[in-house]
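Dropping a structure here in structure tokens format, bear with me for questions.
Missing here is one protein chain; the remaining ones are kept as they sit in the complex.
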Amino acid sequence: MMTSPPPSAAPLMIEARAVHKWYPNGFHALRGCDLRVARGEVVVIMGPSGSGKSTFLRTFNALEDFQQGSIVIDGIPLCDDLRQIDAIRREVGMVFQQFNLFPHLTVLQNLTLAPVLVRRRPRDEVEAQARRLLERVGIAEQADKFPGQLSGGQQQRVAIARSLCMEPRILLFDEPTSALDPEMVREVLDVMQTLARDGMTMVVVTHEVGFARQVAHRVVLMADGEVVEEAPPQQFFTAPAQDRSRRFLEQIL
Amino acid sequence: MEVSPSPSDSDLARTRPQPSWWSSMLSPLQSLSTNRRALPWLVQGGVGLLLLLMIAFLLANLVRNLSATGLLLTWRWLGQPAGFDVSESLLPFSPDLPYWRALLVGLVNTLRAVIVGLIGSTLLGTLVGMASFSSNALLRRLVRLYVEINRNIPLLLQLVFWYFVVFLALPNGSAALQLPGVVLAKSGLYLAGAAAHGWQLPTLVNGVWQAPLRLSVEFAALLTGLIVHISAFIAEVVRGGIASVPRGQWEAASSLGLHWWATLRRIILPQALRVIVPGLNSQYINLAKGTSLAVAVGYTDLYSVAETTLNQTGRAIEVYLILLSAYLIIDLGISAVMNGLNRLVQLRER
Partner (left out) sequence: MAGLLRRLRRDYFANPLDAALSITLGLLLTAALLAGLRWALSQAQWAVIQVNATLFAVGRYPLEQQWRLWLVTALLAAASGSSWGLLRALPRRDRRREAQLWPGNDRIAVAGFAALALVLPALLGLSLPLQLRWWLISALLLAARWVCGRWGQGRRGRQALRLLPLAWPCLYLFGLGLIAGGLGLIAVPPNEWGGLLLTLVQASLAILLCFPLGVLLALGRRSTLPLLRWSSVLYIEFIRGAPLITLLFLGQNILGFLLPGGVAPERVWRAALVLTLFAAAYLAEAVRAGLAAVPRGQLEAARSLGLSTAQALARVVLPQAIRTAVPAMVGQFISLLQDTTLLSLIGLLELLGSARTVMANPAFLGRNAEVYLTLAVLFWCCCAALGLGSRALERRLNPNTTA
């Protein structure tokens, strides 16, 4: 079952226009990419490896910079001002392929670190919220364990809860299930599906076609640093418009 | 989970500071300090300024104090007669020779110690390192003990121990310790060697030992202490290198019927060298620096001569520059050789 489409008058959360990125060695990683994501939308970005999809995703929270074009996140333009970058990072959460949990802190401390330090909220309040979030993702009993003692799927769910603890308005996912054993992929995708159903704006880079079909509002195909095609999943997976898309689908389906 | 819009601190970016004269002065600086591209330059500028101020302050004091005591930088004093003698040297030396000659003698003495020390400690260290893989548990335990003792007792203490307790306690003359080819006496170490008429053993002539090769007790004590101390560390480096070779190599060799020693020599050691050579570099530099402790056993190395020179002439800055450059060059030399070796050892794998 697909998630319900967002209201058409929803404000734009991400507006990327003609984004170009060159690496210092001259490699042209992003060639004029555009993307618009409305509030409540779930956008899945797919593509062959080296297509620049992760790079594009990481420009949205300034982990990668870009030389040309413009990106506006929730009305704040991405520029060189560190204060604006910090403001954007407070609103944009990111879930990494390698989880990147802080191994020297317990699961609970992983969640409470940022809200206490960055949003200056009182510790007790944040801890209560953290425990609630851990329950929602299904690992409340692991709160006092260290990340190294959890399985991959559990770690990624903690990572999702950690991002949620900052109450972001957008969540970015960079191949969240690629580093997981197959039997743990389901539990993470289920959490992501719940989030989508609750109206979170999500941009997901992934290879999981099932997820894209069921949850995404839009699928974006990237190849060689360019956006090749954008379409609702129904249309994209059955009748893609571009040749390049067809070739890609042949490889993965 | 509800996604409620949080209070808009994205408005933060849109507010403007209240204009007033000092904030309008500071605001370009402020906006620069939050600019991702400008910030690195600002930080570097700040740190650079701080460093420059510090160095300028120290230099100014230095020049002022030096000129007050009449000790401004000059090298002319190097030509003046030294006025002290050195306890031993390969080059001929006497107190009427100039300071630069004395320093040269010291440098040669240091190099003597470094070269012999390097060879000796490498040999001993490699043997001990390999012995830690022996099948005999007693030998392994002894090796561990050897390493632990050397690591936990300061080098200086070991040096004075060897000198005062062992070497100075040696008997002299006919009561000296006589081993095949080597005589250990309080007057020195006498070694058999090639002489004018063939191979000559140490011989006692009128109560005084004579031999083709004689090491002073000070030099012997310094060498022994250094070699024993550094060989323990080298043994650890060798052990780590051998341990880094995957277990499968041993198994493959034994399934081919190779004896333990042959396996080690022909299969394991060449691979272990890749890890060992970089580790040896730092130990060799430690050895070179350790020779500076020779002053404690009365061996006149470069540091010892430099100390005497400074005490006599008061030329602290110049002496220090000479000392530092000499040791730096020795270190660079060792590193250069080891880096060359490193490349040799790595290339073989390609």
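Every chain is named by a letter (A and B) in the order it is written, and numbering of its residues begins at 1.
Keep this in mind: a contact is a pair of C-beta atoms (placed from the backbone, for glycine too) under 8 Å apart; a residue touches a chain by one contact, two chains touch by 3 or more.
Not measured: the values here are computed from a predicted model.
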Contacting the left-out chain: of B:V86, B:M130, B:L264 or B:L323, that is B:L323
By the document's definition of touch, the residue of B:G79, B:P95 or B:P154 touching the omitted chain is B:P154
Given A:W22, A:F146 or A:F237, the correct residue touching the omitted chain is A:F146
Chain B residues touching the chain left out here are 40, 43-44, 47-48, 51, 58, 61-62, 64-66, 68-69, 134-139, 142, 148-149, 151-158, 160-161, 164-165, 285, 289-290, 292-293, 295-296, 303, 307, 310, 316-317, 320, 323-324, 327-328, 331-332
Against the hidden chain, chain A presents residues 61, 63, 86, 89-90, 92-94, 96, 98, 100-104, 106, 113-114, 117-119, 144-149, 162-163, 166
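Everything below uses one rule, namely that only the chains that are shown with their structure count from here on.
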Here the gap between chain A and chain B, centre to centre from mean Cα coordinates and rounded to Å, is 52
Within their complex, chain A touches chain B through residues 40, 65, 74-76, 80-85, 87-88, 90-91, 133, 136, 164, 167, 169, 194-195, 198-201
As the complex stands, chain B meets chain A at residues 1-6, 9-10, 12-13, 31, 34-39
